[in-house]
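Note sheet for the following structure.
Note that one protein chain of the assembly has been removed; the remaining protein chains are unaltered in position.
Every chain is named by a letter (A and B) in the order it is written, and numbering of its residues begins at 1.
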Amino acid sequence: MESLTAIIVGVLVAASVYLMLAPSFLRFLFGLILLSNAANLVIFASGRMTEGAPALVPEGASAPTGVVGNALPQALVLTAIVIGFGLLAFTLALAFEAYRRLRTLETEEMREAEPVEGGEETRA
Amino acid sequence: MSWLLVFPIAIPFATAVLAYLWRNGAEGKWISLAGSIGSLIASGLLMSAVLREGVIAGQMSNWDAPFGITLVADYLSAVMVVITAITGLATAIYAMGEIEARLERLGYHALFQVLIAGVTGAFLTGDLFNLYVWFEVMLIASFGLLVLGGSKAQLDAGIKYVALNLISTLVFLSGIGLLYGLTGTLNMADLRGAVAAVENQGLVTVIAMMFMVGFGVKAAVFPLFFWLPASYHTPSFAVSAVFAGLLTKVGVYALMRMFTLVFVGDVGFTHEILIWVSVLTMVTGVLGAAAQTDFRKILSFHIISQIGYMTLGLALFTPLALMGGVFYLVHHIIVKANLFLVAGVAQKLTGDTDLNRIGGLYKSSPWLAALFIVPAFSLAGFPPLSGFWAKYLIVMASIELQAWVITFFALLVGLLTIFSMTKIWGMAFWKPHPDGIEPVPERIPAAVRIPMMIPIVGLAAMTVGIGLFPEPFVQFAEVSAAQLLSPTDYVDTVLGVRGMAP
Partner (left out) sequence: MAEDTDPNAPWITFAGIAPAAITAALFVWFLGHAPTIAAGGSIRWAWDWIPSLQVTLSFWLDGLSLMFALLITGIGALVMLYAARYLAGHKQFARFALYLFLFMLSMLGLVLADNLIALFVFWELTTFTSYLLIGFSHADPKSRRNALQALLLTAAGGLALLAGFILLGLTQGTFEISVLNAGGSLAGSAWYLPILILVLLGAFTKSAQVPFHFWLPNAMAAPTPVSAYLHSATMVKAGIYLLARMHPSLSGSEVWLWTLTLFGGVTTVFASIMALRQIDLKQTLAYTTLMALGTLTMLLGGSSGYAITGAMAFLFVHSLYKAALFLTIGLVDHATGTRDADVLGGLARVMPITALAAALAALSMAGIPPFLGFIAKEVAYSGATGSPLWPLVILLALAANALMVAVAAIVAWRPFFGPQGRLPRVPHEGPWAMLLGPVILAVLGLAFGLLPGLAALIIEPAVNAVMGTPDTGGRLKLWAGFNLPLLLSVVTLALGAVLYLRHQTLRERIARLEARGPDFDAGWDRLLEHFMAVAKGQTRIIQTGRLRDYMFVTFGVLLAAIVSGLLARNVGGLELALAGLSVREWGVAGLIVAGTVATLLTSSRVTAIVALGVVGIGVALIFIIYSAPDVAITQLLVELLIVVLFAVAALKLPMLDREGVQRHRPLDAVLAVGVGAATTVVLMLVTQAPFDRRLTEFFEASSYPDAHGRNIVNVILVDFRTLDTFGEIAVVVVAALGAYALLKGGRSLVRRSGDAAEEENK
């Protein structure tokens, strides 16, 4: 399954790169969601994948019986998902505010901080 | 012992909470100030412990490395923590004058303190995934600070800054996953041995390159620095000062840590690439600065150029070079933060940061002029200021290796730095104000001016102090470099081989 996951990750990454390079910042956000998913899958797959055996210690035992899913990457992915969500939420708010004030989400037109040369004179 | 490692992180966090609760009153700034003083004391205690005992480590939640998360301070970490606290205190004082109540009510001080906590955490953690977490803490706080106030330029800058930094973060995160997949561990000290034991060393090199890209964006090396000049000139000056001082340095620190501790198996490839990346960073940064006519934009591009010197120190990978890199790191934080602080005062006095629209500061505000000269010429590597010794070490390291091309560029970039520092000097200070304004200090109310000037004076004094008495700093950098190049102490302390305090 790791190989298939690797292929899925590749597809996700390729799609997110393409989306992030799009003119609209909204597509960047879509790409960001996909890329976060891809990164989480990288961690998950890197810890190797075990089918159908959650990392639980059964009642009455002091350790899991048999091979169970690798718990550490799961914990890492959990952290990463939550952090990724926080970042995404902020970025969405930023896009929202930017659109409200700049009236565009086309990154080509976002030239406030680095104005087109000569543009400053026309503004003044 | 481990409390010494926790306090520098915990204090700013606690301060953030309190500052947020009291954000609507005048208490916020005083809480922030008190917290910053507390952080400085805590980091000073940590430093003295490190000086006394060498590397110290603390296992969080009492789980031994490599199973829990270890906080660890060697010389490099300790000095970065101290310098972070100093920069934090300086900008906290400055903010008392600069930051308006409107921004305070939006939570400026809390965001600022979280930023400091994140930066400190990144310097102290001994765990790779935990490093990612601190990066994120720092990043989200920096997002908030960058766009706080919400001018159009800030929003535009924010979009670029956020976009590029998120990409770098995800590259870094994936890199952690892959490295874990290859070694089964996350503890950085443990990784040293584990990475060396990996059979497929070629793959380690590939992952090292991913880390270089991820950290390279954070450190703003060529050609990954775009986010920096796109954004650093837009937020309030206190924010750009603390960004300029600290954020890229976390990237440099991470490169220094990972490429001395973990990724040392293929120096001929990774570090060789880093050498030329560094040289290009130095050159493109300084040329970028020369092309600007805005006070802060010039300074921003200079950050990039100087990051090149620091990564060069790492890339050359000799004791002398790393020593130079560490020295440079420390010197640059003080100097660069200070220059941004000066820019803020200059802006308040003259009404702008566009050098074409300002002037007259030399005549009307001679003390500000003197306080600009010190960091500016230190940055340009003029003796006997701190920047000279930093440059001296790097140049000497290049000459020692008989790396003539690198030596040439290291010197040339120094010259070009003089060029753009004197450009600011000539246009903002010497040239009369185009509108005939006399930018006398009294144009700023004393309640604003005094808090803004205190840190400028303090940081300038440090620049001169390091310049005149560099020996302890040189010695420190020497030990620091030695620890980086042969991290036996670091590894043993973290993994508990060496006797540890309970």
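We adopt the following convention: a contact is a pair of C-beta atoms (placed from the backbone, for glycine too) under 8 Å apart; a residue touches a chain by one contact, two chains touch by 3 or more.
Small disclaimer: the values here were computed from a predicted structure and weren't measured.
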Chain not shown, its touching partners among those shown: A, B
Identified contact with the non-displayed chain, of B:L21, B:A291 or B:A461: B:A291
Residue in contact with the excluded chain [from B:N130, B:T234, B:S278 or B:S386]: B:N130
Missing-partner contacts on chain A, residue numbers: 1-27, 29-30, 33-34, 37-38, 40-42, 44-59, 61-64, 68-72, 74-79, 81-90, 92-97, 99-101, 104-108, 110-111, 113-117, 123
Touching residues on chain B - with respect to the absent chain: 13, 20, 60-61, 63, 66-69, 71, 102-103, 106-107, 110-111, 114, 117-118, 121, 125, 127, 129-130, 133-134, 136-137, 140-141, 143-144, 147-152, 155, 159-160, 163-164, 167-168, 171, 174, 178, 181-186, 194, 198-203, 205-210, 212-213, 216-217, 223-224, 226-227, 229-230, 266, 269, 273, 284, 287-288, 290-292, 301, 362-363, 366, 377, 382-384, 388-389, 392-393, 395-396, 399-400, 407, 411-412, 414-415, 418-419, 422, 426, 429-432, 470-471, 474-475, 478
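Note that only the chains that are shown with their structure count from here on.
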Approximate Å spacing (C-alpha centroids) for the pair chain A, chain B: 26
Complex contacts: residues of chain B adjacent to chain A: 129, 132-133, 136, 139-140, 143-144, 147, 150, 152-160, 162-163, 166-167, 169-170, 173-174, 176-178, 180-182, 186, 229-231, 233-234, 354
Interface residues, chain A side, partner chain B - complex: 20, 25, 28, 32, 35-36, 38-39, 42-48, 72-73, 76, 79-80, 83, 86-87, 90-91, 94-95, 97-98, 101-102, 107, 110-114, 120
